[in-house]
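Provided herewith is a single structure, encoded as structure tokens, for subsequent inquiry.
Of the protein chains in this complex, all but one are displayed in their positions.
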Amino acid sequence: MADIEARQKSPPKTSFWNDPKIRGLFYQFVVMGALAAFAIFIALNTAANLARQGKTTGFEFFFSTAGFDIFFTLIPYSRASFYWEAFLVGLLNTLLVSAIGIVIATFLGFFLGIARLSPNWIVARIATVYVEIIRNIPLLLQLFFWYFAVLKTLPGVRQSLEFAGGTILNQRGLYLARPLPDDNFTFVIWAFLIAIVAWLVVKAWAKRRLESTGKRFPVAWTFLVLVVFLPAITWLTTGANVAFEYPELSGFNFVGGIELPPEFVALLLGLSLYTAAFIGETVRAGILAVDHGQTEAAQSLGFRDGDRLRLVVIPQAMRVIVPPLTSQYLNLTKNSSLAAAIGYPELVSVFLGTTLNQTGRAIEVVFITMLVYLTLSLVTSVFMNWYNARVALVER
Amino acid sequence: MKNTIVTIALGGAMALMAGTASAQTLEAIQAKGYVQCGVTAGVPGFSAPDADNNWSGIEVDYCRALGAAIFDDADAVRFTPLTSTERFAALSSGEIDVLSRTTTWTMSRDTGLGINFAGTLFYDGQGFMVRKSDGIASAFDLSGAAVCIESGTTTELNAADFFSANGMDYNPIVFIDQDEVVKAYEDGRCDVYTTDSSALAAERTRLGNPDDHVILAEIISKEPLGPSVRQGDDVWLNIARWTLFAILNAEELGVTQANVDEMLGSNDPAIKRLLGVEGDFGAAMGLSKDWAYNIIKALGNYSEMYERHVGPDTAIGLARGVNALWTDGGIQYAPPIR
Amino acid sequence: MATDTITADDDLAVERTKLTVSETDVAVEIVDMHKWFGDFNVLRDINLKVMRGERIVIAGPSGSGKSTLIRCVNRLEEHQRGKVIVDGVELTSDLKRIDVVRREVGMVFQHFNLFPHLTILENCTLAPIWVRGLPKVEAEKVAMHYLERVKIPEQANKYPGQLSGGQQQRVAIARSLCMNPKIMLFDEPTSALDPEMIKEVLEVMVGLAEDGMTMLVVTHEMGFARQVANRVMFMDEGQIIEQNEPEEFFSNPKHERTKHFLSQILH
Partner (left out) sequence: MSTTNATKEISFVREEMLPEMPAPSSVVGPVAWIRSSLFSSPGNSILTIASALLLLWIMPPLYNFLIGNAVFIAEDGAACRVEGAGACWAFIWSRMDFFIYGFFPAEEQWRVNIAFALGLVLIVPLMWPELPFKVVNALAFFVGYPIIVFILLSGGMFGLTEVPTVNWGGLTVTLIIGLVGIVTSLPLGIVLALGRQSKMPVIKSVCVMFIELWRAVPLITVLFMASVMLPLFVPVGVSVDKLLRALVGVSLFSAAYMAEVVRGGLQALPRGQYEAAGALGLNYWKSMSFIILPQALKHVIPGIVNSFIALFKDTSLVSIVGIFDLLNTVQASNSDLNWASEQQAVTGYIFAAAVFWVFCFSMSRYSIYMEHRLHTGHKR
């Protein structure tokens, strides 16, 4: 009896080994130990290997002269620049091609996603064939195709294709006329900015009016009138003029104008067309994710198609679309690293390629490159979490 | 369970695939039965797979000479094609025993990368190739040109130096892979292709119509190309170095693949020493005393290798020039075997 | 017939008369209507005249075409033969006519179909503002009125996801009422709900019926049919099998299929 009482008062001691907490601690300790051992093993090996090769480590190479040239830079750079400047050139080139690629891929992707859902059989079929072809072929292969195969068919410098407006296409790239606005042109720019502001004011006013009187105002037309006509009238009245600097053949190549080298164009084209196929699928899934009942409910309430899409379908579809869309943007940025294969000087090509070769600092260079991509990815996921928290549907 | 099996399988694979290279490189080579040699993936005349997918070229022959010296078998060599990016890592990691891959002997490489150059197999210099139709006479007319270059090479730095020193603009179009550099030049992306002039000559033969292209006279750099080995194994360095010297000495002494057996009976003490008839110079390197005989018997002397792969009678068609022996007005000079 | 007792209606009354095309007492008239889904003849020879203020309950086994029938009334489904005339307007593929009809016909779905990204109040005011062009303040006043009527004004600022099924369905009814429809369609409004929630929704519907709303209700709630319907219709295989006054319908079904159906759901 006493025994039982005692047992009831204090539960029997679990054996040391069967206590889940202690087991958990033990496992974690083992994992940590194994990882630490592995890290030490690698560190020792690396140190031994480096010592044997007589290599030093450190980041001081960042401040030594790079010695090589880069042909496509957004900031001033020459062979006398330092390695950190070369790094910056590469990083900016990555960001440039990614930013433009994202814009193009988004437009094309939304177009494709909507086209695939089109009731028009032929349009839907073309979009489907496009998506199924593009997304099942490796991007690198597509880049090679756009660069090597298409480049080969373009004419040489002296047989360049010339288009309207001074646009020139040849094997050295795409040349556009560079606008050179005169002083009066600033008025036109001001007019444009004022028009935008005015339009925003009208938009806000129209919303208030709708809410207070129920009357709608043609905001889209106002936009057209303000943003097109106001600058146009200013242009005519001030007599502002824009001269164009046209690319001209001089020596080997065209000089002047805006030069887009084929590496850039091929990369941009490849990335945008490839990512657009994936964005198209994302958009399609997002639209399909909106229950058909929502459409029916909106229809039965008498919404016109435009309002139905704008007020009911799109806000719901965007919740589904935005998170995968962001990761597509991130993928595009990461994929821009394939440029190393077609000679566009972005981060991997300039830094992980040339810089690593010239300095031999494998560990430092790989570490920094990975850090850059890790940062980009973290920034993206912070944005995504913020967005998800903001738009999350409230549930019970 | 599945995991364990995979792990074991992987571990086994790793153990099989990962050769060990001790400091005693020669012992390791003798144990595995072949020399592992790093070459380019394709520079005709230097190293490239031929029509039957066998490696051939003067740098390949050098590797075969090592095989002949060690095993009396010129086929006891395996080749690893490397990009310029990987080559030094491959050597220092022990993936290859010797790097014979159009690599320029420079101070920073010799002192900073943990490798030793064994000598100069080919004296080269950087040149420019342009299209005939462009009518360029000199490298100093290249201002504003688009130039195709392989990334991470001395070529890239030399070009930057050259254009900057002469106050000229240029567009460096840089690729990781040699093949892509040539392809881009051929497709018309660049006006100029620059690399070592020997490689220019070699690549010119691979262009659709070689006669449409000319190599400019200017040579803008010194590019002594030679084999290299890991630092810290002097025996292996000696073998690498004296294999090169042996084929040069053979040429100087007039020993050829054809007459080497005859030469065994020569009265010239220098030839006797070379072919191991007199003295045992192989022993100090851990080789047999007829090591040099085996090389020449299998592959011939330097001149024969040169003529076979890059000489005037080949598609590449390079005259001996500075690569002639010192006795013929060139700068190839091997220390005596004595 | 009960008249509208809602003050907020007065503003809308003007517009409503404007839109009334015909002065007859017929709210919905369906003549010789046929409909196919692909090869399948879902609705056959439908003839139905719904008078203003009339409340019709449509019953029948699943797949008998009853939901399709009422969805043809606001053109969520298109018919291929015959005529559908709603409030004097014949439904054709003319978008204008469809717009006019949809504004006059409210619909309540089995799965509520509330807009999950909007609050309850916004759900109720969205259509009045954007479709009817009602000022926001007015729309909110109307919305609160109907939310009170369905007994959930306190939930106005919550989101649909936070409400129970019964509450959501009541909001859905209120949302339709905010458009001040002349005719209400109910497509199995209670079949996705738990028993106690069915009760609260049916109470709202009974209230509507007492106010004289013209209603077409697809349901299996035979108690509701007995209590409020003027007419009960039984459908099978896409055709109307039997229709009658509820008392007669339940106590003395004529057709074999009706008898069989009633014996199954009433016991």
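Here the chain labels run A, B and C in written order, and each chain numbers its own residues starting at 1.
What we mean here is this: a contact is a pair of C-beta atoms (placed from the backbone, for glycine too) under 8 Å apart; a residue touches a chain by one contact, two chains touch by 3 or more.
Predicted model only: the values in this text are computed from it and were never measured.
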item: Visible chains in contact with the missing one; value: A, B, C
item: Sole residue of A:P138, A:P179 or A:P218 that reaches the chain not shown, by the stated touch rule; value: A:P138
item: Sole contact to the chain not displayed, among B:D141, B:D179 or B:E218; value: B:D179
item: Residue touching the undisplayed chain, where the options are A:V157, A:L210 or A:A340; value: A:A340
item: Residue ranges of chain A at the interface with the undisplayed chain; value: 24, 27-28, 31-32, 35, 42, 45-46, 48-50, 52, 118-123, 126, 132-133, 135-142, 144-145, 148-149, 152-153, 334-335, 337-338, 340-341, 348, 352, 356, 362-363, 366, 369-370, 373-374, 376-378
item: On chain C, residues whose C-beta touches the chain left out of the figure; value: 34, 36, 38-41, 44-45, 80-81, 230-231, 237, 239-245, 248, 254-255
item: Sites on chain B contacted by the missing partner chain, in the whole complex; value: 2-3, 5-6, 9-10, 12-14, 16-23, 41-42, 49, 53, 78-83, 85-86, 89-90, 92-95, 176-177, 179-180, 182-183, 186, 206, 208
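The rule is short, and it goes like this: only the chains that are shown with their structure count from here on.
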item: Length of the line joining the C-alpha centres of chain A and chain C, rounded to whole Å; value: 48
item: Between chain B and chain A, distance of the C-alpha-averaged centres to the nearest whole Å; value: 43
item: Distance between chain centroids, defined by C-alpha means - chain B, chain C (Å); value: 88
item: Chain A to chain C touching residues, read off their complex; value: 210-216, 291, 293-294, 296-304, 307, 311-312, 315-316, 319, 391, 393-396
item: Touch list for chain A against partner chain B, complex; value: 49, 52-55, 67-71, 78-80, 148, 151-152, 154, 156, 171-172, 250-253, 255, 261-263, 340-343, 345, 349, 353-354, 356-358, 360, 362
item: Chain B residues within the chain A interface of the complex; value: 84-85, 88-89, 92-93, 111-115, 134, 143-146, 151-153, 156-157, 159-161, 163-164, 170-177, 180, 183-184, 187-189, 191, 230-232
